[in-house]
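These notes concern the structure reproduced below.
Only a single protein chain was left out; the remaining protein chains are all shown in position.
Chain IDs A, B and C follow the sequence of writing; residue 1 opens each chain.
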Amino acid sequence: MNKLKIGIVGAGRIGNVHAESITYHIPEAEVVRVSDVVEESARKLAEKFGIPAYSADYMDIINDPGIDAVLVCSPTPTHADISIAAMKAGKHVFCEKPVHTSLEKIEEVARVASETGKKLQIGFNRRFDHNHRAVRRMVENGSLGRVEIIKITSRDPEPPSPEYAASSGGLYIDMMIHDFDMAMFLADSDVEEVYATGTSLVDPRIGEAGDVDTAIVTLTFKNGALGVIDNSRRAAYGYDQRVEAFGSLGMACDENDGDSTVKVSTAAGVVGEKPQFFFLERYMASFTEEMRQFIAAIVQDTEVPVGIHAGLMSVVLAKAAKKSLDEHRPVKVSEIYGG
Amino acid sequence: MNKLKIGIVGAGRIGNVHAESITYHIPEAEVVRVSDVVEESARKLAEKFGIPAYSADYMDIINDPGIDAVLVCSPTPTHADISIAAMKAGKHVFCEKPVHTSLEKIEEVARVASETGKKLQIGFNRRFDHNHRAVRRMVENGSLGRVEIIKITSRDPEPPSPEYAASSGGLYIDMMIHDFDMAMFLADSDVEEVYATGTSLVDPRIGEAGDVDTAIVTLTFKNGALGVIDNSRRAAYGYDQRVEAFGSLGMACDENDGDSTVKVSTAAGVVGEKPQFFFLERYMASFTEEMRQFIAAIVQDTEVPVGIHAGLMSVVLAKAAKKSLDEHRPVKVSEIYGG
Amino acid sequence: MNKLKIGIVGAGRIGNVHAESITYHIPEAEVVRVSDVVEESARKLAEKFGIPAYSADYMDIINDPGIDAVLVCSPTPTHADISIAAMKAGKHVFCEKPVHTSLEKIEEVARVASETGKKLQIGFNRRFDHNHRAVRRMVENGSLGRVEIIKITSRDPEPPSPEYAASSGGLYIDMMIHDFDMAMFLADSDVEEVYATGTSLVDPRIGEAGDVDTAIVTLTFKNGALGVIDNSRRAAYGYDQRVEAFGSLGMACDENDGDSTVKVSTAAGVVGEKPQFFFLERYMASFTEEMRQFIAAIVQDTEVPVGIHAGLMSVVLAKAAKKSLDEHRPVKVSEIYGG
Partner (left out) sequence: MNKLKIGIVGAGRIGNVHAESITYHIPEAEVVRVSDVVEESARKLAEKFGIPAYSADYMDIINDPGIDAVLVCSPTPTHADISIAAMKAGKHVFCEKPVHTSLEKIEEVARVASETGKKLQIGFNRRFDHNHRAVRRMVENGSLGRVEIIKITSRDPEPPSPEYAASSGGLYIDMMIHDFDMAMFLADSDVEEVYATGTSLVDPRIGEAGDVDTAIVTLTFKNGALGVIDNSRRAAYGYDQRVEAFGSLGMACDENDGDSTVKVSTAAGVVGEKPQFFFLERYMASFTEEMRQFIAAIVQDTEVPVGIHAGLMSVVLAKAAKKSLDEHRPVKVSEIYGG
C-alpha cells in the first residue's frame, strides 16, 4: 500500500497530537516531514515518532514534491498564508482553528481552496467527540424532530494567565469559537443573530485586560431555533463539556466523561468521578477521529467533514458576540458578514 | 391543641391541593370554610375534605371572626383585592401567584401587609421542591463559593390551548414567572437587566395570537452573576424541570423525577423512566411543604419564607422580558420598577 | 357511599402506618376501632386519627358486627390465632408477616380462609414498591424473556440490638423473609432448593447469640432460574434495597431512592444523595398501596394481591435457609414442606 505522505507545520502540542494519531492509529498515512521555527521542537517531534525529516522552515514542506497533505499547526496568524501556499503547491490542507481573525483572509483561503480543488479541513475536533457526535446523530436521524433549542455548557478547568487572555483575542474567539461551531453543528443551521453578555468573575486581571471570563451568549439560528452557550474560564470540578439538543419529538444531551464509572457510597454521600480535567485527555479520541476522516476524505476523494464555511462562520459569530458585548445590543450576523 | 383556622377562597385545582395538604399533613391547622363563585365547586371541596362551611361569597370568609388565615386561590385578577380585604380584616394571607399584573396593585398589597403586620406569603411552590431546594442549600451553605451562573430549564409537557395562551398574559408572566423567581432564589440576588428572545415553534396559533411558546431569557443579577432560562410549552418526554447553580467552588444541578429508578437493558438500549408528566404529580410535595411553612410562620410568629418582594420582582421581570422582546434590546429592571 | 369499616389489632408502628394510609389516602374505608394490649397505645392511635373506639381487647373488634375487615398488626406469635378468629367471625383479614413460625399454624390459617371464603392478605409491602414493582412488570410483560437470574441486595442501615437479634428468630426469618418473598415475586416461581451462608461481621454479640448478620443465600427456582440474596444488618450509607431480574431478552434493575436528584460537583468529586435511611421513609408509599389494593379486593370482590401461599412459602424458605446453614449443605424445599 502506498501511504499518504503528510507534512506537519508546527511542532507544538497540537502538532504532536496529530503526529501521534497518524503514527499509531492511521495506517493509511505517515508523517514524513515536520517543521517548526524552533528547530529543536521539530527535531524532538521527529525523533519521538520516527519521522525522517525536519527543519525550521515550513517551505521545506511546501516544496517537498513527495508530500500529499499538510497539517497547519503553527500559530494562528500564520494559518491562512501557510494553508494558501500549501494548496497552491498542490497539497491538501488540514488547518487548525481559527483560520484567521480577518474575514477577508479567510475568504482568500476559501477562494484558493476552490480554485485549486484541494481538500481543506478545519480543526474543529469536538465535532468528532463520541458524546457530542451521538447528540448530533439524533438530530440528523430525525429522532428529535425539528430542532428548537440548543444548549452548550463549556467551562475550562483553570483560567489562562492574564497575559495569555490579553493576547488571545478574547474569550469569544479564543474559547467560545469551539462552541459557536458546535452550536451550528448541532442545530444544523447558520446563525441569524447573536446577543452576548460577559463579565469578569474568575480573575479580575482578565477584566482589567479588557476581556471577560464568564459569558452567556444567546443565538437565533436561521432555521428558527434558539440557542445558548455558557462559558467560564474556570470550573473547580474539571473540564465541563456538555451539550443538549431539544426538538419537537424529544431531547438528547450528554454528560461529562470521568475516569471510571465507580460510585462510592459511604456515610459522606454517594461519590462519583469528576469530569476529566485536561482537554487532551478528554478529547484525544476526537483528534484522532478528525484526522482519520481527513485522511479518508483524501484517499477516497470525498468531501471533508469540516470545511472552510465552518472556519469562516465561527469567526463571524465571535466577532458578532464581541460587537454585541461592546454595543450592548443584539447583533445581526449580516452586520459582520454577507450583509 | 387549638388548631389554626383556615379559609380558602377559590375551590379550583389549587384550592383543592391546599385543602388536601392541610387536612392530611398539617395537624396544626384545619380548613373551616371555603368559598367559590361557583357554589357547587365550594360544596364539593367542602364535602371531600369534611370542611364544615362553604358559600359562594368570599366575604363570608373575610367576615368570619373565627378564621385566622386565608388562602387566596381565586382567579389572578382578584388576588390582590381579596388579599387586601383579608389582611384588613386581621387575617394572615397566603396568596397564589402572580399577585397581580399591575405593579401599583402589588405595591398596595405590600403596603397593607406592612400596615397591618399580618403574614403574607406568595405561592412560589417550587422553592419548596426537594430537588431545587437542595441546590439552593448548596448556594446557602457556601459549597459552591460565589455564584456565577444560574441555569434553569423549564418545559411543559403539553402546550395550552391557543385560547388559554392568548388570555394568559403571555409566556413570560404565565409560565416563566416561576423561573424568574427560581433564578433569584438560586442566585440569592435581584436582577439588574433582562434580555429576552422568544418565538413560536410549538403551535403557530400561539404565534398568531401574539405570544411565544419557545423562549430563552438572559439575566444579569445585581450581585454580578449571569443567568439563563429556557422555556418551551411542549416537551415530548414529560415535564422538564432542571436547575443548575455554578460558582467559584463548584456546581450543583438536579435531574427530573421519574416514577421509578428502574433501568431496563435490552438489545434496544438501556431505558429509564421519563420525567413525571403532570405538574401536580411532580410538585405535590412542594405544595404541602410551602403550606406547612406558612402555617409554621404564623404559629411561631416568624417570617414567611416567600414574601411580597418575590411576588413583586417576578412580575417586574416578566414585564422587563416582554419589553425586551418587543423592543429587541436588553432592558434594565429599573426601566420597569424603582428607576 | 358506605365506607368499609376497619378494625386494627395492634397500635404499634405498623398499626399507625395502616391507620394513616386509610385515614388520609383511601376514601373507600375508615378505621372504626383499634385495640392494643397496652390500652394507652390504642387510645393515642385512636385520637391521632379520629377513630371513635378503642380498647385493650382485640375481641372487641372481633365481636363488633359493624366491622368488615381486620388488620392484624399485633406481635408475630398472635398473628395466626387472631386472623383465624377474625375470619371465623366473618371478617376479611390483612395479616402482617410472618404469619407464624409454625408451618402447621400457617396451614390452619389457610384452611380457615378457604372454608370461610374471606379475603386474607399477607403484609409483604415491598411488592408494592414503585421500583421493585416496575422490575416485576418487565418480567410480567415479557420484556425480559424467560427469567434466568434474580439478584436481591437488602441491607439495613443499622443493626438491631443483640437482644432483639436474639429474640427475632434469626436473620433469615426476621429480615431475609422479605427478600425470599421478593425473589419468588420477581422470578414468578416457587423455589426448589436453598443454599445459605451466613456469618457475623457486623456485631460479634449477634454471633455470640447464635445468629448471623451478614449472609448470602443461593436459590434454585422451580422454573429453572437461579437466584441470590445478600443481606447485611448494617450499611453505612443507608438502607440499601436493590433488585435485578435478568432474562433471555434483557435485564431490569432498580436503584435506591434518595432525597433528591441533586449532584454537587466540586474539587472533591461529584456527590449525590445517599439512599434514604429509614424504612418508613423508603417504603411508606408501598404500605399505602398494599392497603389500597386490600380494600379494593374486598370492595370489588377480586383476589387479594398477596395470598397465604406467599405467607407460607416465605417461612418455608427461611426454615430451609436456617437448616442449610446449620447442616452446611444445600436443602431441598421439599425437606421442609410438601415433601
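Just so we're on the same page, a contact is a pair of C-beta atoms (placed from the backbone, for glycine too) under 8 Å apart; a residue touches a chain by one contact, two chains touch by 3 or more.
Quick caveat: nothing in here was measured; it's all calculated off a predicted structure.
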item: Touch criterion as defined above, residue of A:Ser55, A:Thr76, A:Thr101 or A:Ser143 at the omitted chain; value: A:Ser143
item: Per the touch definition above, residue among C:Leu226, C:Ala268 or C:Val299 touching the missing chain; value: C:Leu226
item: Sole residue of A:Glu40, A:Glu115 or A:Glu255 that reaches the chain not shown, by the stated touch rule; value: A:Glu255
item: Candidates A:Lys263, A:His309 or A:His328 - the one touching the absent chain; value: A:Lys263
item: Among C:Tyr54, C:Phe94, C:Phe246 or C:Phe294, the residue in touch with the chain that has been omitted; value: C:Phe246
item: Residues belonging to subunit A that touch the chain removed from view; value: 23-25, 130-131, 133-135, 138, 143-144, 249-257, 259-267, 273
item: Subunit C residues that touch the omitted chain in the full complex; value: 145-146, 148-149, 151, 153, 155, 195, 197, 199, 201-202, 214-216, 218, 220, 224-228, 230, 232, 234-237, 240, 246, 248-251, 328-330
item: Contacts of subunit B with the absent chain, listed as residue ranges; value: 236-238, 240, 258, 263, 265-275
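FYI, only the chains that are shown with their structure count from here on.
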item: Distance between the centres, which are taken as Cα means, of subunit C and subunit A, whole angstrom; value: 58
item: Junction residues of subunit A, two or more chains touched; value: 236-237, 240
